[in-house]
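With one protein chain removed, the remaining protein chains of the complex are shown where they sit.
By written order: A and B. Residues from 1 in each chain.
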Amino acid sequence: MINELIYDFAIWLDDSAWSTLLHESYYMYNWVESIHVLTLVVCLGMLFMIDLRMLGYALPNVPASNIARRLNMPMLIGFAIMFITGILLFYAVPVRTSQSVWFRVKMILLVACAVNAYLFHRRMNESVSSWDHDTKAPDRIRFGAIFSLGFWSLVVICGRLVAYDWFDCEYTDSDNFSQLLSGCIAGQERF
Amino acid sequence: MSALGSTSSTSYGKTITVAVLLFILLTFSFTDLRYQTWLRLYEFFLWLETTPFGVIGKTWGAVFAVVEAIHLLAMALLGGAVIVGDARLLGWLFIDVPAREILDKAHKVFVVGLTVVLITGIFMACGVAGKIYWLPVFWYKMLALATGIFFVFFIRRPLLRHPLEEIHPRVTKLIAISSMLLWFTVAATGRWIGFAGS
Partner (left out) sequence: MIEVEGSTESIKDLQYAAVTISATIIIFFVVYWIIQIDSVRELLELAYG
């Protein structure tokens, strides 16, 4: 049911003229993809610095709240660009992407990242004044940082794997387990 | 910047080294030497594919893909360290924190990122050696990467070990800007290697 909805939505996107244009434009698509990957350096680079600070590995003598506050802006700018280019990449190849196991796992992980980030910030704002100058943050915050590092690493790995076609609906048999996860539609004609 | 015409040669070792290397590089690039060297390297690239790295990379696509992802993650670490350090030099971030503190710690993160990037990068290069050999963008990336490593360890770090107040502010800004441009080029040309083969 939900898979049919996703498929119909993807087909609808795929039928729009801009989607085809972007997909077929070798250079435009590559630029969008490059920007998506390069801003990853900005966004995750800042995020990793914040997380590593909480774990006591990077910049231990700078107050934790100082790092988190200062690096937040470049991180969010990077995230916004990644988000927009990410949507464009999906828009260019909607059917195949929406039926990719990796893409689906990536989306779930992104939700996990968002929840984790929300909890992390709430906990930090509640208590940061008491441990701001400590080399390591308290356990609760450290777990948040470890989850953040872990989830985002998996997001990158899954994102990279979207490019590989091992589990594509087009190239797997209908009795293959991956077809279930990918949400392939029996008898679908477009991939 | 005064005393540009100084003739004391003994104390200008690094400047002379840079100038000589630059001269060699330009001579190499604009003569037949470059082409000849490229031809000779073909055997080496074929050999790379037969190394354990090359065999694994060619045989198991999944391993290659995961290494690619780790390469990206390490690049994020390296990029993060570069941005934080350079932004401090340019006075964009952390101006209330001593520059020494930021620069030294950022450099440690940078070294970790660079190490992982190099190891995963060599692995990937072995897997697709026969392809990248033919791509100009790969060679540009190698040039940028070599320049970057030389720049960081031979010039930037030794210079920044001196108190920042002793360094001309424009020189500080110049190395921050060129460092960001350079590492951007390394990353962007790296991404382009993937497209160029398809």
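Everything below uses one rule, namely that contacts are C-beta pairs under 8 Å (C-beta built on N, C-alpha and C of every residue); 3 or more make two chains touch, one makes a residue touch a chain.
Note that the structure is predicted; figures quoted are calculated from it, not measured.
Chemist: Could you tell me which of B:V18, B:V66 or B:V97 touches the chain that is not displayed?
Modeler: Going through B:V18, B:V66 or B:V97 one by one, B:V18 is the residue touching the chain not shown.
Chemist: Determine which one of B:L46, B:I122 or B:V171 touches the chain that has been left out.
Modeler: B:V171
Chemist: Determine and list the chain A residues touching the chain excluded from the picture.
Modeler: Spelled out for chain A, the touching residues are 27.
Chemist: Residues of chain B in contact with the chain that isn't shown?
Modeler: 1-3, 6, 8, 11-15, 17-19, 22, 140, 147, 150-151, 154-156, 158-159, 162, 165-168, 171, 174-175, 177-178, 181-182, 185
Just so we're on the same page, only the chains that are shown with their structure count from here on.
Chemist: For the complex, which residues does chain A have touching chain B?
Modeler: Touch list, chain A to chain B: 30, 33-34, 37-38, 40-49, 52, 57-62, 66, 70-71, 74, 153, 156-157, 159-161, 163-164, 166.
Chemist: Which residues of chain B touch chain A once you look at their complex with the stated criterion?
Modeler: Residues of chain B touching chain A: 61-62, 65-66, 68-70, 72-73, 75-84, 87, 93-94, 96-97, 101-102, 105-106, 108-109, 184, 187-188, 191-192, 195.
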